[in-house]
Each structure stands twice: as structure tokens, then as C-alpha cells.
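With one protein chain removed, the remaining protein chains of the complex are shown where they sit.
Up next is chain A:
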Amino acid sequence: MFRNQYDTDVTTWSPQGRIFQIEYAMEAVKQGSAAVGLKSKEYAVLATLKRAPSELSSYQRKVFKIDDHMGIAISGLTADGRILCRYMRNECLNHRYVYDSAMPLGRMVRQVADKAQVADKAQVGTQRSWKRPYGVGLIVAGYDEAGPHVFYNCPSGNYYDYKAFAMGARSQAAKTYLERQFESFGGASLDELVKHALHALQASLQDGELTDKNCSVAVVGKDTTFTLLEDEALAPYITGALASACCCFCRLFAGALLGDEALAPYITAVKEEEPEAAGMEAEQPAAEAEGGAAAAAGGEGEQQGGGGGGGDEGGAAPMQE
């Protein structure tokens, strides 16, 4: 979308009935690095790619625990994300103090987004001329009496209930992976679920590999309080995921172009010989396939024709992670 005369402030509608400032705020989410959330019948899992501003610095945190049964992953303006995180923690704490029980996720997410009242958090920013919308998307994962949940809170003040979701830079690749695999998530074990999350994240990684330093994972379930897995705790999942990552990645995208039958001989050859070497060769057509698949699927789930999936390769601004 391009600059036009209706995008100066958030209280101006365009003749087509759009508010551009809100849509620009949703673009900010795509500037952040990828985050995915998925759930099975018993667990919800978050996985994020962390960025480091320079080689000398540590990686920016993207996953925050809100309460024993709930946590969020953010993508976009980290500062805005921290404010929402603080608000959510406060609300959950007060709920525990007053009612001696865990806050239901649906209520929390709705409070953050929109109760169709002007007093709520994100939507207020879309209705006051002296405020701006929050430039951060939240994936809220948690477990309450109704089971595990994965919600997405959008800067527009909307929230959505998902079986699996991905957001951030190059997240379309992760979404494609999730779309193909989500039917098997329901009965998956916790280990399988984490591996799926890491595979999805791998799909969004442009260059380099998943290491225990540049990604973080969090799990929550019925008897599992919200636990952040990083560094050493994450290492076993990473090695497990990487072993099968290359094959999955290639098959996924090459299969889209060549068709599964035509691909079969390549796959067996790859498995028998050197998985790494053959994976590198197949990387080339796979990269092109990603562009094709992304363009085709670019319209899905994105607001009004934003071609963000494959296109957003620009350098991230320093404050956005």
C-alpha cells in the first residue's frame, strides 16, 4: 500500500472504508521476527526466532510468561509488547487475588483487545486521534478449564482463536507448513508438538540454522505450568528437529512444483546418500517455490491484499524485533 491523503491519522476513513493507520500498524507486526503458536488436545506451544541487534549483543526476548497458565509471544514493537505484557500480568494477578483462580483466556484476550466498549486497551488506540494503535501482535497461548488455547491479538483490536498460527517476517512459509500439518496436532505428544513448532520456524528462517541461541520455545498444559525453554533446555529439541528438517523443507516446497510421485526418487536418493548435500542442492528450486507458494497464498489471512508474505525482506528497524 502506498502513501495517500487518508492515512495521516487514525480517525480518518478512506473512501473505500479503510483506516490506513490501523493497516500500517498491522504492517509493523510483519517487521518483527517470526513467532508461531500451536496446540494439541492437552498442550499449547509457542516458538519464536530471536534477533540480535549486533554480534556483540544478546538476543531480544520475545516470549513472556503472564501467569502460571498463560504466556505470550510478541512480534513488532517490543516496547509496546512490554506494556501489554505488564497489563496482562496485572490483570491476571488481580484475578487471582480476588477470585483465587486462574483467569480464563477468552476473558483476558478480550480485555486486551475489545469489549465493544471504549475503555479497553487496543481498540481505544484506534478511536482516539491523540493515541496510536499498538504496533505489536500477540500470540497468547494458555491452558484453562476449557482446554488449551492459542489466540492472536491484532493491532486493529481484533482477536482470533486459532488451532495454529504464525506471525512476523517470512511467516507465510511457517503458515504453509502449519496448514499442511495441523490435522495431526490434536493427538500429538508434547515432543512432537515442539518439533512441529521448530519445523515451522525453520521454514521462516532465511539463512542460517536454528540454534538453541536464536530461538525460544514455551509450553503450557494441564499439569504443566507455563515453562520457557531456552539455551540448554532447548538443545535436545533443536538437534531432533534439525535431523529431519532438511528433508521436510525440501519435500514441502519441491512437492508443490513437481508433484509427490515425481519427487519420490529424489527423496529416497537424498535419504540414502548425504542428506545435507542433497538438501543444499534442492534449496535452489525450493527457494523459487517459496516465492511461488507465497505469492499464491499471499492473500490468505492477510488484510486486504497486503502482499507481505514473501515481500518483506527489508532490514528491520533497530527498535523492532
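Note that in this section a contact is a pair of C-beta atoms (placed from the backbone, for glycine too) under 8 Å apart; a residue touches a chain by one contact, two chains touch by 3 or more; residues count from 1.
Keep in mind that, in the parts below, contacts and distances are computed from a predicted model.
Per its UniProt record, the hidden chain corresponds to "Proteasome subunit beta" from the list "CBPA1 Carboxypeptidase", "Proteasome subunit beta", "Dynein light chain Tctex-type 1" or "Regulator of G-protein signaling 11". Across the entire complex, the residue among A:Thr8, A:Asn90 or A:Gln206 in touch with the chain not shown is A:Asn90. Annotation for chain A: contacts to the undisplayed chain at residues 83, 86-87, 90-91, 94-95, 97-101, 104, 106-107, 110-111, 117-119, 124, 146.
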